[in-house]
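Removed: one protein chain of the complex. Kept in place: all other protein chains.
Chain IDs A, B, C, D, E and F follow the sequence of writing; residue 1 opens each chain.
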Amino acid sequence: MNPAMTVVVLALIWAAITGTFSGLNLLLGGAIGILAVLLLRRSLGPPRRFRQLRNIASLTVLFLYELGASAVRVAIVVLTPDLKSALQPAIIAFPLTVKSDAEITLLANLITLTPGTLSVDVSEDRSLLYVHALAFGTREGLIADIAGGFEAKVREVYS
Amino acid sequence: MIVDIATYAGCLLLLLGALFSLVAAIGVVRLPDLFTRMHAASKAGAVGGGLVLLAVALLCFDVGVAMRAIIGVVFLLLTTPVSAHLLAKASYRTSGQYRVNMVVDELKSKSSQNHRA
Amino acid sequence: MSAADILSWSTLIALIILGLALLISVVRIIIGPTLGDRVLALDLMTVIAMGLVGTIAIRTGLMLYLDIAIALALLGFLATVALARYIMSRAATQPDDAP
Amino acid sequence: MDYVLAILVGCFVALGVYLLLSRSVIRMLIGMTILGNGVNLLIFTAGRLTREIAPIVPAGLDQPDGPIANPLPQALILTAIVIGFAMFSFLLVLAFRAYQSLDADNTDTMRVAEPVNEPNPPLSY
Amino acid sequence: MDASIALVAIAPFVAALLAPFIHRLARPYAGWVLALVPAGIFLFLLTLIAPVVAGGAISARIGWVPAFDLDLSFFVDGLSLTFALTISGIGTLIVLYSGAYLKGHPHLGRFLGFLLAFMGAMLGLVLADNMLALFMFWELTSVTSFLLIGFDHTRQAARRGAIQALVLTNIGGMALLVGAILVHQLTGCWDMSALGDDVRANGFYGLTLALFLVAAFTKSAQVPLHFWLPNAMEAPTPVSAFLHSATMVQGGVYLLARTTPWLGGTEAWTLILVCFGGATLLWGGLGALRQTDLKQMLAQTTLASLGLSVLLIGLGTEAAIAAMLLYFVAHALYKAGLFMVVGAIDHEAGTRDITILGGLADRMPVTFIGAALASLAMIGLPLTLGYFAKEEMYLGLMHWQWSDIAVLAVLLAGNAMLAGVAMLVLVKPFLGPVLPTPKLAHEAPIAMLAGPIVLGGAGIVASVMTDWLGHTLVEPGAAAILGETVSSHLTLTINPASPLLWLSIATWALGYLVYRQAAVLRTLLRRFEAGLGWTADTVFDAVMFGLIRFSGAVTRLLHHGRLEIYLATVFAGLALALIAPLGLLNGYDVLLPNADLGNWSAKLSWPQLQPYEWGVMALALIGLGAVLLATNRLVAILALGIQGTSVALIFLLFGAPDLAFTQFMVEVLSVVILALVMTRLRLDELDQRPLEDLARDGILALVCGAGVSLLLMVVLSGTLDTRLSDLFTATSVPIAHGHNIVNVILVDYRGFDTLGEISVVMAAGIAVMALLRRRNKPAVPASPAPRRRRKAES
Amino acid sequence: MVEVPQAMIETATAAADWVVVLPLVLCLMGAAAALMLRKSGGLTFIFAVLIVCAVIACEVTLLLRVFDSGPLSMTMGKWLPPFGISFAADIFGAGFALTAAVVTLAVLVYAQGERGAEDGRDGFHSMVLLLLAGVTGSFLTGDLFNLYVWFEVMLIASFGLIVLGGRPAQLDGAVKYGFLNFLATTFFLLALGLLYGLLGTLNMADILRVAPSANPAAIAGVAALLLLAFGMKAAAFPVNAWLPAAYHTPPAVVSALFAGLLTKVGIYAMLRSLVVLLPASRDLLEPVLVAIALATLLIAPLGAIAETNLRRAIGFLVIGGVGSVLVGIAVPSLAGVSGAGLYIFHAILTMTALYLVAGLIESRTGQTDSRQMGGLYAASAPLSVLFFVLVLATAGVPPFLGFWPKLLLLQAGLGEGSWVGGLVAAALVVNAVLTLIAGSRLWAHIFWRAAPAGALMPPAPPRHTIWLRYGATGALAAVVVAAGLWPNGLFEALRVGAPDLLDPSRYVAAIGLAGGAP
Partner (left out) sequence: MNSLIFRTIAPLIVAVMLVFSIYVCLRGHNEPGGGFIGGLIAASAMAILGMSGGAGEARRALRIDPLAIAGFGVFIAGLSGLLSLFTGTPFMTSIWVYLELGQTTVPLSTPMVFDIGVYFVVFGTISAVALALEGEEGP
């Protein structure tokens, strides 16, 4: 993430948690943000630019919807009397097309929070994302779901 | 009026959150293996906790507190998948018994390849 | 029923549900069987405890408890990460250590 | 309710003592922590209990508008908790290092400083 | 006057400190240079004779610890002056003698230093009036003699002799101290010159007397505490000469004489002193006859002489006291001379064994003269001081009562044995047939000869100047001891009509008999000793080794290195501390009022707790139970987390959000740190205590827990004084400008505690880092190339 | 509504009054600064020495002021006592604090003589300053909970020091030391909680005021707990096991610092809490006190006789000294209290010096066990003198410092006129004799006896390091000798200080409680 951007975000977070969006408080938040960024300068990774705010919003909406759906689905599975038939656990290797750390991470986290899937690991060469599925149908179907859904959106956000 | 609506909505969110938390807990006990339990804990758990925090945000009538609650939600959504991932990654190697339950395990074949190499 | 009554009742119900959830997750901590299961249950427990504290905040009207709730979320994450790390390094040193 | 807490404090102390006698260094540490918690609860109880009213003066007021929990024991306990945590960290790392160096986490077998079967003192001038 | 008397006691110490440096500077002449100090003191003391004889006593007082009403007071009267003159006079010769005797010894400087300090201590002892000062110098003589006796330190016998002397005389010293404190508490005064009858009249007289007698008897080597003295012979000869003649052992005699005015004169006093003195006299005499080593023979005669002196003090008559004083001087002169002679023989001939020595008179004529002068004095021939001493002691017993006759018999026997030993020492080695010795004997150097000759000559001169002796020695000395004016009746005339003469002749005759039958007696005595199987000396070893073994056993028993037992001890103490005071002081009455049972049970009410509060309590108990039953470490850690969380919830429920906040954080961080450390730590899965230990620990734990509960309940039964919190609550916002009262307490009211607390945290950080620095440095810096230490040193 | 005059001190505080708190603050801030400087070469040593010198200067001023005009106090944050935390110095507190600073200075200098260039970063100087801070705070504080805090500062600093170097024996000793000592402070905290629940206050002067009217059984229970806690800290029999288990394991400088300071603070706290604060409870506990005094006096020197490890043997001598101070607490007459105070002063100096000498002996012979030592009498005159003098001082042989407290304590015991007093006096005498036996045996084995065949002697260390180490040790020994020869100043101090302990009205007045004196 862009350091300057991070500072701004942190200043906003500061103002939000203190509950005062006065200039002075934002300034203080900015100072604290700068401190934090200074601390984390090595870990933040190369600067990256968000292309479109609209894409982020679109991704967020999709994510929130999927999150709710996933919670409901898990609830259904949990409350099913016959667990054996409802479950067909499997781990499959999803071939990644996004390459940067940030993209992979975002994708993995989204996958975890959405219905029926859970990221387990990323392969050493970062070409594969191992995904645990609660009710495994077909490998191809699952891969297509992810690739066409979140992966595409993530690629839109970053690039 | 708005206050009342917010109260009703908040109560609803609170109860929903509590219910999802309960579901998560039941799932963690009921589901057969670690990975399936993880699904319950991370999804239902995050949603449950998050809804309670949102309820706080709605019911507090204070911008600062509401903001803090929302940031709390964001934080929860930020951390839950990571901890699930770390736990899964860590447990996978130790808990051989769970691989038995799986229909397909592509991570296993990859690990054993690595092992051979 | 007034809004206040609704609030009072729903927080009470939420407290009971959350308490129940807490006890259920304690079951998994105790029965295990693997370290991962226990840690997972602990992680869930902290989220539920966070919910409990949040509910108490609503019920008492003392919003200062919210920060404790948020801190709990932070710390729950920390604990889970540390315990995951523990499981991982144990796997490295003692591969056949099942529980 | 004070008396219920007094009994609970006794339980904490008893378990702490029991674990401290267990010879396993890590269990002893856990016992130390539990004993410390018991003592903290004891101070808390000795300062008398009040329900739910935190010793925080509401904004805009000069004094709390009702009875509050006794703040002084709380401050004392806070200090004690912090100190206890510092001690716990040290003793834990010490146990860890002792385990590495002495290859033992059982006090029965930790006998380097005071060796077993030391020869009798020399009968000479 | 004050300053100069203090200087007498202090100058030797200064000289002692300088001795090693003087030795380094003036190598061969160190003895001569350092002898100037005692010589100067001797000359100064001579100038005091006239005033003392004229005025009775000189006292000097220097403020020492005025805050404790303690002055360094000195008292020069006939008694102390006699002793001081003898000490400094003989000391001069001994220092000279040592310079020659230990010529070339690398530690001669050290030795002379010890010797001078020893002399200073002895001078201080006899000059001090204050009992604490006396005790201090008394202990200093023990310490310095320890260094002197152990001077030949690589030999175990020397070390043993030194430790033996130190331990025994220290026991006596402690008795002296306690006695002195008792006297001070009875009379309110530290100065002996100011003491009177009140000590004898007090109910603690018996204890006081016993303490002073223990002190004197250990120092003066009275039977059965005599055995250290022969072993002190391990010291180089000049030390023996000094120690036996004028110093150390005479300290006890001096103490008895000095305390006579206010401690003596009672029946107990006389009886104890005469009995112990007599026993020591006979034992010493017999002991001397048992020996063939010249030095050991002399050592045993010292025992006899000390017994004689003690006996005389015990008799306490005018004549006995006069005899004691004369005998002290006579003995000091001849015993020092004889030791120096023996040292010269040992030095020149290479042996001290009487059986292989003979005919030395030709080779060492001057030494022979010295030996002859001393031996004749020891035999008590006329024209020696010994003669007068003997005469006086018999004179005191001319009352023809049964007790007197018994004492007379003891004296006669003792003197006869001493005379016999004197003949043995003189005749065989010097006048007997010439025998080959390890070294080819020839005359000793002048510094070694000066002593015997001067001392012998002094004895003769003194014995000729009868009147002078009577006026300057006997009269003031006896007056000091008896507390009344005494007139001397010393005379040189020999009156054949006096039974005294015949007693003397009997003594000599018996002495000759002893001399003739020495070999037979020796065989008999040795057989007796062998038959006995033990001596006081071997008993000492048995006691010491027994003490060491006992110490070892006790220490191993108490300090076994097992932490769990140490902890069990501590918890037993905790249980006692919690339960006992309440039980003894009826503290439980508050909890169980003395009402009838029915009434009491009516008072029993279910605690007013909310359901969720019960729930939290239950959670705490579940957590504790889980910790107790945890069979693996992660479960234990997690269970620890549960009980910690429950504590936090209790804080939360009872109005302590800050505490709850902190407790949560600390609990989680504890788990985190535990998890970080645990990855590198294996843990026994199960409690491995045997069942009986489990039961013991469990009972102990339950008692401790119950004790804490009960004590807390007793505390809770009262009302709390909340002044402090009330004020904090009232002033937190208006004065301290903070709404969170707990935080205001932490950073303002009691911020000082917090300052300490954060220091603890910081220190914990440093300490943990110190632990984690892996730098295994050995305890003692390792040497790159250790060299072999030379096997023999010195 | 509380008005300011009821809550706060209104008179201005003179800058000169700060001497009561500056020593502690200087130590703490010095430790912090030394920690920040720890990677800057040898700077921390000079810095630490400067700090300790400043502390000594403050404490000398403080002592003189207390001597002239009675106890001096400062209550932090301008809050009236008992609301704020009071620091209050009487002669005893100020004197001990000064003595502690002096031995700390000696130890710092000595340590510099054996520290390598790579040792700079281990935080040694910080920890020494923190230890001194804890000790100083414990001697000067007038608030019981604050005393707990300084106890913990001292404890954690000692933890850091005891593991420096991290050899296995050290870690073993540290485990025992750590658990038992932390347990002791936990008991202290337990007692404090109960005491607060009983009296509602923590200020010592205030406790003095309200304790007589509290439930005597409960107060006695608290006093018994304090006795246990401080008894453990002081290493009184039978809870003294941590000391011989640990004191011989760390570097000798650390042992020296511990021996001088730690047990003394424990026994001083016992003196203060039982004799000054809770005299009624002390009277109840007197049989127990007499028993532990007797046992400590008689059993400890046996350990010194039995032990061949030099520093362990000295550790038992330290414990024996604690027995002597216990006599003063068991028999708290004027002489008893004076003797206890003087003994603490003597023991701080002598025990530190003795351990420093032990360190010198160990580095000279390369051994820690007296069975493998020997020949030092011929090899090193300075070492011989130092050891000999200090052993005699420990045994209470005049004219060294140790004699005077022994004299006072014997006076106290005999002055009781009871068989208990006589028993205590007899135990003191036996202790002295046993101590001397132990000391003379060590002397005979280490100094007089020739070195055992084949013993390896490390080469002599560089000259300047010798000067620092011998100089520091010699300076302490010189104080022991000089103070023994001219004890008048000490007795002057006792004459002022001891009555203040038995009748703390001047102390209470100096603290100046809200609502006036009791």
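The working rule: a residue touches a chain if its C-beta (ideal position, glycine included) is under 8 Å from a C-beta of that chain, and two chains touch if they have at least 3 such contacts.
Keep in mind that what you see is a predicted model, and the values were worked out from it rather than measured.
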In the full assembly, spell out which visible chains the left-out chain is touching.
A, B, C, D, E, F
Quick one: say which of C:Leu35, C:Ala49 or C:Leu75 touches the chain that got left out.
C:Leu75
Considering the whole complex, which of F:Ala7, F:Leu28 or F:Val429 touches the chain not shown?
F:Leu28
Which of these touches the unseen chain: D:Ala14, D:Met32, D:Ala46 or D:Leu78?
D:Leu78
Given that one chain is not shown, which residue among E:Leu45, E:Leu85, E:Ile673 or E:Ala730 touches it?
E:Ile673
Hidden partner chain, residues of subunit F it touches
9, 12-15, 17-18, 21, 25, 28-29, 31-36, 38-39, 74-78, 84, 121, 123, 126
Where the missing chain touches subunit C, by residue:
64, 67-68, 70-71, 74-75, 77-78, 81-82, 84-85, 88
Those residues of subunit A which, in the complete complex, touch the missing chain
1, 6, 10, 13-14, 17-18, 22, 24, 29, 32-33, 35-37, 39-45, 101-102, 104-105, 108-109, 119, 121-122, 126
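Note that in this section only the chains that are shown with their structure count from here on.
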Chains shared as neighbours by subunit B and subunit E?
C
In contact with subunit C and subunit F alike are the chains D, E
Central chain (distance from its CA mean to the mean of all protein CA atoms):
F
More contacting C-beta pairs: D-E or E-F? The answer is E-F
Which chain's mean C-alpha position is the greatest distance from subunit D's?
E
CA centroid of subunit C to CA centroid of subunit D, Å
25
Averaging C-alpha coordinates per chain, one finds the centres of subunit A and subunit F separated by a number of Å equal to 61
Which integer distance in Å separates the CA centroid of subunit B from that of subunit C?
11
Mark out which residues of subunit D touch at least two other chains, giving numbers and ranges.
20, 42, 45-48, 52, 54, 56, 62-63, 72, 76, 79, 83, 86-87, 90, 94-95, 97, 107, 110-111, 113-114, 121, 124-125
Shared interface positions of subunit F, touching two or more other chains
1, 145, 149, 152, 156, 159, 163, 166-167, 169, 175-176, 179, 183, 190, 194, 197, 244-245, 305-307, 441, 444
Given the complex with subunit C, which residues does subunit D contribute to the contact?
52, 54, 56
Residues of subunit B touching subunit A in their complex?
20, 23-24, 26-27, 30-33, 35-36, 38-40, 42-44, 46-48, 62-65, 67-68, 70-71, 77-78, 80-82, 84-85, 88-89, 92, 101-108, 110
Listed in rising order, subunit E residues that touch subunit D in their complex are 156, 159-160, 163, 545, 548-549, 551-552, 556, 559-564, 567-568, 571, 574, 607-609, 613, 617, 620-621, 624, 627-628, 633, 636-637, 640, 643-644, 647, 650-651, 653-659, 662-663, 666, 669-670, 673-674, 677-678, 680-684, 687-689, 697-698, 700-702, 704-710, 712-713, 715-716, 720, 722, 724-725, 728-730, 732-734, 739-742, 745-746, 749-750, 753-754, 757, 760-761, 763-764, 767-768, 771-772
